[in-house]
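The chains shown are only part of the set, and none of them has been moved.
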Amino acid sequence: MSYKVKLEAFEGPLDLLLHLINRLEIDIYDIPMAELTQQYIEHLQTMRVLQLDELSEYLVLAATLIEIKSKMLLPVHEGEEFDDDMEFDMEDDPRDELVARLIEYRKYKEAAINLKESADERSDYFTRTPGDLSVFGEVIISEMEDSLSVFDLIGAFQKMLDRKRLKAPLTASIMKTERSVGEKMNEIMATLERSSGVCDFHSLFEEGDRSDLVLTFLSLLELMKRRNILVEQHGNFDELTVSFRREGE
Amino acid sequence: MEVMEQLTGMIESFLFIVGDEGLTTKQLTVLTEREAVEVIEALDLLHASYEARGTSGITLKLLGGAYRLVTKSEFAEDLKRLLENPSSKSMTQASLEVLAIIAYKQPVTRVEIDDLRGVKSEGPINTLIAKGLLTEKGRMEGSGRAILYGTTALFLDRFGLGSLDALPPLLQEEANEGVDTDLFMTKFQEAFAMENDGGGEGS
């Protein structure tokens, strides 16, 4: 078996087992124990890097698989004689418990996927932080209910973080987009135009606050990338010059 | 009719002010000093009017038992662009599995969760508690007095659910209760099902 398995891809032994069942296209209600056990153990070998405590959980299941496999090889029926072409007793299939566990686990694994989808959907709806009630009159802090627990405390804290997330970047991005790189790029091109196509790199940074300077710098980068301008330096520590880039250069 | 309009407006103003806190039908009934039936009718009217209006950027949603005004999903992209980092890091698969188990089986102990997943779930449980999505729902009877876990209203909100009843049903287990699978029956049912849906695999 030459395929590589990523450890993190599995959430535990049952997850790995389900993965194998899917990959080998095994009927979950009629698992070929020998094949599955062999595959499972091979996988464990490729997963040697596992933490010891994690590995133990995988090993427990390996032991279970082997046990089931051996039970199936030796179907002993108490009080009955061995029958050569004995039919396998479906009532006591040693795989039953494993199958039940796998099916139960698969149910919740599926549900987890659905949950993730609904969370993603939910993230498309934004709500707002509560308005200021004090405009309507004196705010009286109400009695806290007696039933509050630490978990309510945590919930309130998480909500607060959410609100901050909503607020802080919003104002920041409004400020930031006040002047765009596009506008600044036009300005730089106009400056170059006025100075007949060439100017000192320095002269572009003579005024403006920090964010203006950053904007200028970024606009220069963008203009360079778009091949509108050329920034040159003739020797170490020489002044950089900015000039229009001529066609074909 | 005018009275209804007025109530709808009042409810909208309440919901606007409380924002992400939202209000339950019960709270709205107290606040508006009206009957619950009227409140529900007004909420329906409000929702219908948001949905009907193309010019509306907001709508009404029931999340975690409380009605909230939220922006319409069609503007999500524009708003996300604006917020730069709007969504918290997405949850790990392990956390989602634990959350799913607790959501459906609550109240449930850690041992039950561990057994179901075949791995220890202490880490994800603690993370989910810290995120405010899980809470303790008392203790098990008996000697161990194990902690019982359940989900919070914040969980419902974050997962866009009005209430626990809104959880989608769990995957159908092809009608095998005790999983003492009668192979013949299974095969038969499969064949039967195939007959019925025309044998499509990837339905």
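Lettered A and B in written order, each chain numbered from 1.
Just so we're on the same page, a contact is a pair of C-beta atoms (placed from the backbone, for glycine too) under 8 Å apart; a residue touches a chain by one contact, two chains touch by 3 or more.
Here the structure is a predicted model, which means the values were calculated and not measured.
A.B. asks: One of each shown, but what's the true copy count per label in the complex?
C.D. replies: Chain copy numbers for the entire complex: A x1, B x2.
In this section, only the chains that are shown with their structure count from here on.
A.B. asks: In whole angstrom, how far does the Cα centroid of chain A sit from the Cα centroid of chain B?
C.D. replies: Those two chain centres are 21 Å apart.
A.B. asks: Looking at the complex, which residues from chain B come into contact with chain A?
C.D. replies: 16-22, 61, 63, 68-73, 76, 79, 82-88, 90-91, 93-94, 96-97, 99-101, 103-104, 116-120, 129-132, 134-136, 152-154, 157-161, 167-168, 170-171, 173, 176, 178-183, 186
A.B. asks: Looking at the complex, which residues from chain A come into contact with chain B?
C.D. replies: Those residues of chain A that touch chain B are 11-15, 29-30, 53-54, 57, 61, 90-91, 93, 96, 99-101, 103-116, 118-119, 121-131, 133, 149, 151, 154-155, 157-159, 162-163, 165-166, 169-170, 172-173.
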